[in-house]
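Dropping the structure in here first, questions after.
This part shows chain A:
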Amino acid sequence: MKFKPKKLGLLVGLALAATGSAAADETTGLTDDSIKIGVMGPFSGNASSYSKAEIGLMAFYQMINDEGGINGRKIVAVQEDTGCDPAKALAAAKKLIHQDEVFMLHGNSCSGAAVAIKPEIVDAGLPWIVAHAVSDTISVPPVENIFHGVPTGNTNGEAMAAFVLSKPDTKKVAIVEHSNDWAHSYSNPARAYLKGHGIEPVAELVMERGQTDATAQVLKLRQANPDFIIGALYEAETAIFLRDMKKYGLDTPVMGTAGTDLENTLKRVGDLDTVKNYFVLHPYVDNLDGPLMKKWADMIHKYYPDEELTNFSYISIGSGVALVEALKAAGPDLTRSKVMAELDKIENLDTGILSSTITWSPEEHRGAKSSAVAGFVDGQPTVLKAWNTPY
Partner candidate 1 sequence: MFLQLTLSGVSQGAIYALIALSLTVVYRSTTIVSFGHGDFVMAGAFLTYVLVVAIGIAFLPASLIAIVAMFLLGVAFSRGLIGPIRGGPHVGLALMSISFGFTLRGIARTVWGREVLPMPRVFDIDPIFIGSVVITGDALFIISIVAVLLVVFFTVLHFTDIGKMVQAVYQSERGARLIGIDVERFHNFSWGLGAALGAVAGVLIAPISLLHPDLGASFLIKGFAAMTLGGFGSLAGAVLGGLLLGVAEQYSGAYIDTTLIDITAYLLIIAVLLIRPRGLFGRKVVVKV
Partner candidate 2 sequence: MHDVLLKITDLHVSYGKKAILRGASFDVRNGECLTLLGANGSGKSTSMNAICGFVKPVSGSISLNGTELAGKGPHTIFKQGVAQVSQARDLFPDLSVEDNLRLGAMQRGKGKAAQVLADIYDRFPRLAERRRQATRTLSGGEQQMVAIGRALMSSPLILLLDEPSGGLSPQFCEEIATIMDQLKSEGVTMLMVEQNLNLAFRAADRFIVLRDGQVVDGGDVAAMAGDHDAIVRNIYL
């Protein structure tokens, strides 16, 4: 008979951990001197390298706080793990909204997780700035409270394809990708863009996550003999793919995603010769180790001294800059509606970090509509606008 009380005790205990139910209140999560913001990211699991984006964002918050906060309020970030898993992300979102009662949400790497929690956030109605996940379905069609603060899949895919086509005489394009939503979010818009320009891929290959060899893919590519390869691969597989290309003497240029960067790819493959034809989407104003990016690198290292910096580290900061603008404009009598209204007024905001400006309007919640490309020019990472055209 003692079974019941025990089991119930567990459930009740869990329930009591909650502090009442959350009414969708305009000022929930606000005090006179703080704004509570929920930051969700994949802090665990096999996609945890993405969470560097959330680390960068939280460093930015701390910088803002150290500079005195916004209208007398400091940002209190509540970090929640999504593990890049939809069910876990849903639990995280519900916890932040109903239990931690945050004012708004900001962050989110992993499109799958973001898409899964979207209905919940639409219902809850609090502002949500998606700072890393790229899937267009998050912000299209526009919803009042959801803002996209990074170049989305369409923008990225088109930027990749446009760069590929900017190389003179590009006729044959091949695609190598993972079979996951992340890779598709880049490759599908790129395919569409190529198709719009009358180009069908000559080869469409898959290289799954965890593969340590790309011989089959490279040999097939050698047969297809493309002028350009679009590679939507994670960091590790990118390095393996490039190494195997070099191994089998294939020196076709490769266009990579914003999931990799030149500096770290070079570090991983070990020699410049292997990466000299590798180009990546580069949503920033400068090279990662360039002067314009240095202040952001220093900022992250000030708060997270041991953090290794990659492309991901900076990606969410631009939307942070935009948020701070909106919060300032909303004034001391902050409400959720006011913040959303101010976000909608942001126009052509130069964030000082993203190569694209941010513009939100009630009709369009995808804020960043372009992305630069980076490649090695004379052995130096260089931001490019188009083939052989510096930014």
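The candidates were selected such that all candidates are chains of the complex that A comes from, given by their letters.
Everything that follows uses one rule, which is that a residue touches a chain if its C-beta (ideal position, glycine included) is under 8 Å from a C-beta of that chain, and two chains touch if they have at least 3 such contacts; residues count from 1.
Predicted, not measured: the structure shown is a model, and the values here were computed from it.
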Checklist line | Given options 1 or 2, the chain of this complex that touches chain A | finding: 1
Next item on the list: Show which residues of chain A lie in contact with candidate 1 when the two form their complex.
Entry: 44, 46, 48-49, 51-52, 55, 179, 205-208, 210-213, 215-217, 219-220, 223, 234-236, 239-240, 243, 247-249, 267-270, 308
